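Have a look at this one.
Here the complex is missing one protein chain, while the rest keep their positions.
Coming up: chain A.
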Amino acid sequence: MRIPIQINENSAEPLYHQIETQLRSLIISGQIEEGTLLPSIREFAGNLNCSVITVRRVYQDLENEGLLRTRQGTGTFVAGVGAEEREQYKKKEVVEALTAAIEKGLAVKLEQHELIQLFNEIVQKKYQPKGDV
């Protein structure tokens, strides 16, 4: 199957990291199902215009994390992701996004109470049922 991964070559984030982050998120979110056969390293590299060295590194990292398993001769498959792991990952993603937001606040020298106030405002707006505004 073709794996929907978008590379931004201009980003300061290294290629292998971009691919790894996106592939991990596709697996954990369940968009690529357990048991799916991933493209061979060479095929994937060809699709992404990157080198096999980069793709091999991604496959190895995700295999070490238990998200992929390789069967000699047949290829690399998506391993099962437990429900608990999925929850943990979701939380981790949110924590990362919030951290980035707070760092942005720090960068423009926002006070703590200002940041919290902004946060609360956004939460209010987003969690309010539609039509209730």
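In this text, a residue touches a chain if its C-beta (ideal position, glycine included) is under 8 Å from a C-beta of that chain, and two chains touch if they have at least 3 such contacts; residues count from 1.
As a working rule, contacts and distances are computed from a predicted model.
Asker: Pick from "ATP-binding cassette domain-containing protein", "Threonine Serine Exporter", "Acyl-CoA dehydrogenase family protein" or "Trehalose transport system permease protein SugB" the UniProt protein name of the chain that isn't shown here.
Answerer: Of "ATP-binding cassette domain-containing protein", "Threonine Serine Exporter", "Acyl-CoA dehydrogenase family protein" or "Trehalose transport system permease protein SugB", the absent chain's UniProt record names it "ATP-binding cassette domain-containing protein".
Asker: From the listed residues A:I53, A:V94 or A:I122, report the one that touches the chain absent from this view.
Answerer: A:I53
Asker: Would you mind spotting which of A:S11, A:S29 or A:Q88 touches the chain that isn't drawn?
Answerer: A:S11
Asker: Which parts of chain A face the unshown chain closely enough to count as touching?
Answerer: 9-12, 14-16, 40, 42-43, 45-46, 49-54, 107
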